[in-house]
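One protein chain is absent from this view; the other protein chains keep their places.
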Amino acid sequence: MCAISFYIQFANTEDKQEFSKYPTKAGRRSLSRSISQSSTDSYSSAASYTDSSDDETSPRDKTQVNSHGSIDFCVKNIKQAEFGRREIEIAEQDMSALISLRKRAQGEKPLAGAKIVGCTHITAQTAVLIETLVALGAQCRWTACNIYSTQNEVAAALAETGVPVFAWKGESEDDFWWCIDRCVNTEGWQANMILDDGGDLTHWVYKKYPSVFKKVRGIVEESVTGVHRLYQLSKAGRLCVPAMNVNDSVTKQKFDNLYCCRESILDGLKRTTDIMFGGKQVVVCGYGEVGKGCCTALKALGAIVCITEIDPICALQACMDGFRVVKLSEVIRQMDVVITCTGNKNVVTREQLDRMKNGCIVCNMGHSNTEIDVASLRSPELTWERVRSQVDHIIWPDGKRVVLLAEGRLLNLSCSTVPTFVLSITATTQALALIELFNAPEGRYKQDVYLLPKKMDEYVASLHLPNFDAHLTELTDEQAKYMGLNKNGPFKPNYYR
Amino acid sequence: MCAISFYIQFANTEDKQEFSKYPTKAGRRSLSRSISQSSTDSYSSAASYTDSSDDETSPRDKTQVNSHGSIDFCVKNIKQAEFGRREIEIAEQDMSALISLRKRAQGEKPLAGAKIVGCTHITAQTAVLIETLVALGAQCRWTACNIYSTQNEVAAALAETGVPVFAWKGESEDDFWWCIDRCVNTEGWQANMILDDGGDLTHWVYKKYPSVFKKVRGIVEESVTGVHRLYQLSKAGRLCVPAMNVNDSVTKQKFDNLYCCRESILDGLKRTTDIMFGGKQVVVCGYGEVGKGCCTALKALGAIVCITEIDPICALQACMDGFRVVKLSEVIRQMDVVITCTGNKNVVTREQLDRMKNGCIVCNMGHSNTEIDVASLRSPELTWERVRSQVDHIIWPDGKRVVLLAEGRLLNLSCSTVPTFVLSITATTQALALIELFNAPEGRYKQDVYLLPKKMDEYVASLHLPNFDAHLTELTDEQAKYMGLNKNGPFKPNYYR
Amino acid sequence: MCAISFYIQFANTEDKQEFSKYPTKAGRRSLSRSISQSSTDSYSSAASYTDSSDDETSPRDKTQVNSHGSIDFCVKNIKQAEFGRREIEIAEQDMSALISLRKRAQGEKPLAGAKIVGCTHITAQTAVLIETLVALGAQCRWTACNIYSTQNEVAAALAETGVPVFAWKGESEDDFWWCIDRCVNTEGWQANMILDDGGDLTHWVYKKYPSVFKKVRGIVEESVTGVHRLYQLSKAGRLCVPAMNVNDSVTKQKFDNLYCCRESILDGLKRTTDIMFGGKQVVVCGYGEVGKGCCTALKALGAIVCITEIDPICALQACMDGFRVVKLSEVIRQMDVVITCTGNKNVVTREQLDRMKNGCIVCNMGHSNTEIDVASLRSPELTWERVRSQVDHIIWPDGKRVVLLAEGRLLNLSCSTVPTFVLSITATTQALALIELFNAPEGRYKQDVYLLPKKMDEYVASLHLPNFDAHLTELTDEQAKYMGLNKNGPFKPNYYR
Partner (left out) sequence: MCAISFYIQFANTEDKQEFSKYPTKAGRRSLSRSISQSSTDSYSSAASYTDSSDDETSPRDKTQVNSHGSIDFCVKNIKQAEFGRREIEIAEQDMSALISLRKRAQGEKPLAGAKIVGCTHITAQTAVLIETLVALGAQCRWTACNIYSTQNEVAAALAETGVPVFAWKGESEDDFWWCIDRCVNTEGWQANMILDDGGDLTHWVYKKYPSVFKKVRGIVEESVTGVHRLYQLSKAGRLCVPAMNVNDSVTKQKFDNLYCCRESILDGLKRTTDIMFGGKQVVVCGYGEVGKGCCTALKALGAIVCITEIDPICALQACMDGFRVVKLSEVIRQMDVVITCTGNKNVVTREQLDRMKNGCIVCNMGHSNTEIDVASLRSPELTWERVRSQVDHIIWPDGKRVVLLAEGRLLNLSCSTVPTFVLSITATTQALALIELFNAPEGRYKQDVYLLPKKMDEYVASLHLPNFDAHLTELTDEQAKYMGLNKNGPFKPNYYR
């Protein structure tokens, strides 16, 4: 969640696993699963038309055919296509930036010739992305980056229109890799672009189909984890294709962190605990973008917020924004709510948990699920009581209760939702990155990991302005000259964030 | 005021003057004078003990001696030293960061051996800086960067304690260069460090004393203009010493722009017009840091604010922060206040001024004084009426009045004050930059223009935290390792701002 | 929700039903039911331990006995008492004001001799109230004011400890009145105090047991509807006992309206639509306390809010708070969200619904469920599509969708929750009103409807301050004399609100 921390983390730490030292399945899977869970939650409010008493036959064992006679897909039930289409149509209404991109670029087909394999969550929003890529000329094959998050009816709708999709909700470990392989390994068709979320697809191609990998024109990677793996590969000198890190674009970062968290901290706390914010004493650990978002929202609703920081520049900003900067131990006894947003680990320790007052709520908005030392709470003298989904009371021997949300995992993914608008920004960024890499003149991008060029970043932003009926001002020639700028941007230097 | 624009401007424009193509006196002087004026205003609230019926003899024609018998200085009246000392003492109370630095570094005398020539505004705050440099081991000689801004009694107090100061309020053009020369050109003492604000001193040494210039260990430059001149020199391959651009440090930038403008927009408008903010319709042109500061403050006080932007990323931020993004022409008729913060020119045109409603207030918080096309208002059909200092009514033939503040110059410098706290941040940054350049191992800094290293930037911030009774958290060893950070920072990557 | 409107409404309208002109069952029931529904929703997040496959025998047909051998109660299942006790214990943790009142007044037993019949929602929070009344010396008999809102296990827990409770979830119309009668009509016990929520119990006693009614020492009424009925009775000269309107206490009003709505507008919108607030154009109809709460919260989260008002004083406040005051028709086409908080009817008309843009969200935070003309939407050319609980898409022939929340009923009751803290304020107010009426010297209260005395109102507030660790300042004798105040209050004049 906190871009800057990630950079620091990945840039400086020496003891990183190399990409090729593949994590054990167990390890990776459990990581993946914890993300799965979050992701599943995050889409939980979407209607599901999947009959729960659905037949239990594995999709791999069924023969299905779409109305055009194709059997090159594997989904739960092709008959759900109509329901899925409706979901996609509703999603389109909130993703006007992609639709607009579709219209603007449809004539020139900038992805004509692109053969994209994709591995992402398969939801209505992703479907809008895929169909946009197709509209721009690409051929796509798709699989899921998560064994739980597929919306079956959406997968069916895609398959029905002819996109080879290999994914269903509730895949096994084995299914997961089988689907990836089916996606890549097909006769008479060789991928030349990769769109990945987590790095599993990239890894699979790299390992199993090195000859395909070498001919890929570009990789677009969405997740922190996947980006990390790419940087490792690059460091090890094994990245033989240009890759684009779309996780760290300015627009996406602002939305994922500042704007999204400003809303989801309230939503996550309210849905789980029905807390009244007015007058509550809250400590927010970390005053990066996520922390800033949380503090702004809580203060606006009448909470009394203080912060902890390790970095004097952020601390000084907190002061100027009206927040007391404290050490956690100084204030822990008085707090009603403790929120972590540091990207670090053991920010809230067992000793501090011991000193919290009865009823104190503890949750994590940061990156890692080790910010709160939850493991230390799994000890015999403490009783865990699950009072609602995602809400545990940890009860001390003297009866004191601490309210732990989402077991210390990301509150905003576990207990809130990601607005479609934010997903639209991500999807648009992915589409533009694919276009950029596919169309870049030979040699512009080397075998390295790139950030999205500022101009594309600005274009993503501009495509979303109509949602707000916002009207940009255009530089006059004279002004552009005075500023030394091109009238169409980029307006920001590359290091701007 | 707007760092980013400057970068863009200087980085991209081709038609820049070379440093060696020295501007004509007239040109430079008028620039300098417009800064002078602002600067004078900005310190106007400081008490002045200078008798206005002072003798009119030029300081250059007087022989003065301080109580230690020294005559190596030239100030208005050495007898004012006691008043100046009191001013300095009061300033010290608000500049605890420098005092703290003085105490921490006094033992090791990190500037022992440094011979610093300085050319800055000479005020009580500068005196605290100079005396800190002396306390850290430096020898200093000082002159004024502005012919109007010297506080005579402060200059006297410095001279009395033995700092050779050459400056007084109301110097002539000739005096100005004479003072600079006296500062540099002295027997038995050769400067090895330069602290400059505007580049005049640097230029003088470069031109007149090339042998001195070559042996200088470092230049610290404070102003946009001076930094610009250094970059030009560097580009032209003529910068033979390392220089540090302290104008663009993160801490300084945040304070100069966001935090300072958040307060000075209110102060500047109130002092000049007594406007009530509640319910006023305001358009802010430009949503960079300055614009953000203005918008935040005005919205908080009940104004209804909309913005104009050329950059979609900033525009999207404005939307998410709750401001309508409009074109100026769409809204100009309804506005009660128009504020420019773009760094660009002709942002408010004569045509737009013609369409403003009666009583509309127009002012500039941005960099250049050409943001409002004031020149276009100096035409025969319009009547100018000065109603207060810094406030003109421009009257149209039909009786409509537009209220122009500070003739379109910087409102926050002309009609508000710069808080001592902000000056403290600047002075501390300058001191640390001098220490860094003077102590850096041979070869660390090349013949180039550098930004302040993040670690020093963080140190400036940390020295100011005690003002807020803010308590930083320290990383545990385990956490530092996990984050890949040194426990003492830097915590931010170099590109952070 | 909007106290002021109610007053106006009831004070000025001529054509009010008299209390004795009893509404037809159908009419009353449907009113009651709409309240029921809301109320049920509002407690929906509380855990329910009631087995849904519970036996279907009516509680009236079962013989149950508690562990003390009593059969003087009628609940769903006395065996659920233990679950209910746990719920009550959890509620106690958030209702420290009542617990504190219990402790302070337990010695003097201010309700010794009080025989209270109560008719309210039966929830864990109410149980804390009832047990407080008992602790203060009262005898209580209780029934439910709503056929859906009873928490069966809480009713069981109360019955188990000896409070005669007659209530269960899912009563029939006939059950409802049977329970009320059983509550009042019992041998050897005659009520002398009434605590009512809606006026049904009061009406029943007034009609069926006039001799009991005459001897009652006081009625405490909680709801707008019940208060209205009391004022009518009083106007008609038939109120022969003092009654206290606790709905309009300052503390309760501030929480029910301003503070509660400030949070629930966000929560209600988010839970139903997952909307992102940043940059959304919102119009709030009505700038009373509810409107002020909504506007504050939405503006703080980055929405662009304008308001409509009929009252120039409120309109001027909106201006000064930074909101444009518009007519709904002027802005309806641009709005993303329309919120009503007027207490009036047909504030949003069909014509305006016709002009809304695709995706516009419409909801009601005001009192009446006729603020939005929902009836006009039930016409053949429009399609209703229920997309989630409480969320309908109304689809126009051209495909435009308007998103209607809770069918125009109160959003904050239907789609959000009432925080326990607010319920605590209500319950404490009720307890103090009972104490006041029961202990008032003969003649202090006439046969009229009273507001809670300011001193009691202040006491309710003071009992809740420890939740915030707030420390009141005490007047010195000298100061109290100077202000003409008693050191212990009341500090406010009676007309303060």
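General observations
A, B and C are the chain letters, set down in written order, and residue numbers restart from 1 in every chain.
Note that in this section a contact is a pair of C-beta atoms (placed from the backbone, for glycine too) under 8 Å apart; a residue touches a chain by one contact, two chains touch by 3 or more.
Here the structure is a predicted model, which is why all the values come from computation and not from measurement.
Touch with the chain omitted from the figure is made, among B:Trp142, B:Phe213, B:Tyr259 or B:Tyr287, by B:Tyr259. Within the complete assembly, residues 278-279, 299, 301-304, 319-324 of chain A touch the chain that is not shown. Although one chain is not drawn, its touching partners on chain C can still be listed: residues 4-5, 7-14, 250-251, 254-255, 259, 308-320, 324-328, 330, 343-347, 457-459, 461-462, 464-465, 468-476, 478-479, 481-485, 489, 491-493, 495-497.
Contacts to the hidden chain, counted on chain B, fall at residues 45, 47, 93-94, 259-260, 262-263, 266-267, 270-271, 274-279, 281, 296-297, 300-302, 334, 358-359, 387-388, 401, 416-417, 419-422, 467-469.
The rule we apply is simple: only the chains that are shown with their structure count from here on.
Centre to centre, using the average C-alpha position, chain A and chain B are separated by 42 Å.
In chain C, the positions touching at least two other chains are 278-279, 301-302.
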